[in-house]
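Only one protein chain is missing from this complex, and each of the others stays in its spot.
And then chain A:
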Amino acid sequence: MSKKVLVLGEAREGALRNVSYEAIAAAKTISGGGEVVSVLLGDSVKDLAGELVKFGADRVITVEHPHLKQYTSDGYGQAILAVIEQESPEAIVFGHTALGKDLSPKIASKLQIGLVSDVTSIEGEGDDAVYIRPIYSGKAFEKVKVKNGIQFITIRPNNIAPLVKDDSKTGDVTSLSVDITSLRTIIKEVVRKSSEGVDLSEAKVVIAGGRGVKSEEGFKPLQELANVLGGAVGASRGACDADYCDYSLQIGQTGKVVTPDLYIAAGISGAIQHLAGMSNSKIIVAINKDPEANIFKVADYGIVGDLFEVIPMLTEEFKKLKVNA
């Protein structure tokens, strides 16, 4: 049976996040030929709606309200529940982002339905959809089915390919007016730490440093390489525990799980906890002085050497490549 699928689009600093398009692709699979309806929430988001249509949404519903300028679970919860009530979808897809992780359980609880979090791929379609998700931080995977009721999932960024953009595609954009009241949380301030603006969990390239980076200063060459490649910097627990960097950069079983196209591990020995957080990356490069380091066992390419020599050389080589390209 074909399904009507509701997809939450996500904007960050005035632009749609990639995961919004990936979620549309997931929704298309689940819909089994049904309808994909994107939802955008914010204080001023109408202008972004067209992009969602070009990436495959059949139509878009916007809810605009001053109280939706910043995310709060109460505000966004009221808005999305109003849309769900109007549309009665048979499936719902959110991104497994900070916002999606925070909001989806509340909605599932309210609707008394199941929720499959952090889905990395989908097998089958329509009623036969089976959701694949990592467990034990990627040390194993499980296939999950929704027994009955609304199929509600969140998808991990960077894993489900978006549909090819079709600039000629058109679709209805409608707005729904929702009274957003009694917010229990007031956002006072947002302190932006991710200086280069590429989010670790969505980055296509991650340059990660371990104890071998030796100091806070030692992360600089990694950041320079990340800048050239448009990537993000991450770290092992060792580097975080030694105070070389903030815990928000930690990749591993505790910390973030990342699956970029390219993961460069510099001065990381490769403890099992760290491997859990990155071993499903598409291509792994290891740079380590110790040829026996565990990280080489999961690396596609390895260089035995001092990261402080290798990383700046890599940066220069990639710069040349970009110039020539």
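Here is the rule we use: a contact is a pair of C-beta atoms (placed from the backbone, for glycine too) under 8 Å apart; a residue touches a chain by one contact, two chains touch by 3 or more; residues count from 1.
The rule we apply is simple: contacts and distances are computed from a predicted model.
Student: There's a gap in the complex where one chain should be. From "ABC transporter ATP-binding protein", "Hydrogenase maturation factor HypC", "Electron transfer flavoprotein subunit beta" or "Fe-S cluster assembly ATPase SufC", what does UniProt name that chain?
Tutor: "Electron transfer flavoprotein subunit beta"
Student: Which of these, A:L16, A:V83, A:A108 or A:A265, touches the one chain of the complex that we don't see?
Tutor: Per the contact definition at the top, the residue touching the missing chain is A:A108.
Student: Please pick, from A:K4, A:H65 or A:K145, the residue that touches the omitted chain in the full complex.
Tutor: A:K145
Student: List the chain A residues touching the unshown chain?
Tutor: Touch with the absent chain occurs at residues 73-74, 97-98, 101-102, 104-106, 108-110, 112-118, 130, 133-149, 184-194, 199-201, 204-205, 229, 240, 246-250, 253-255, 261-262, 272-273, 276, 279-280, 282-285, 291, 296-305, 309-310, 313-314, 317-318, 321.
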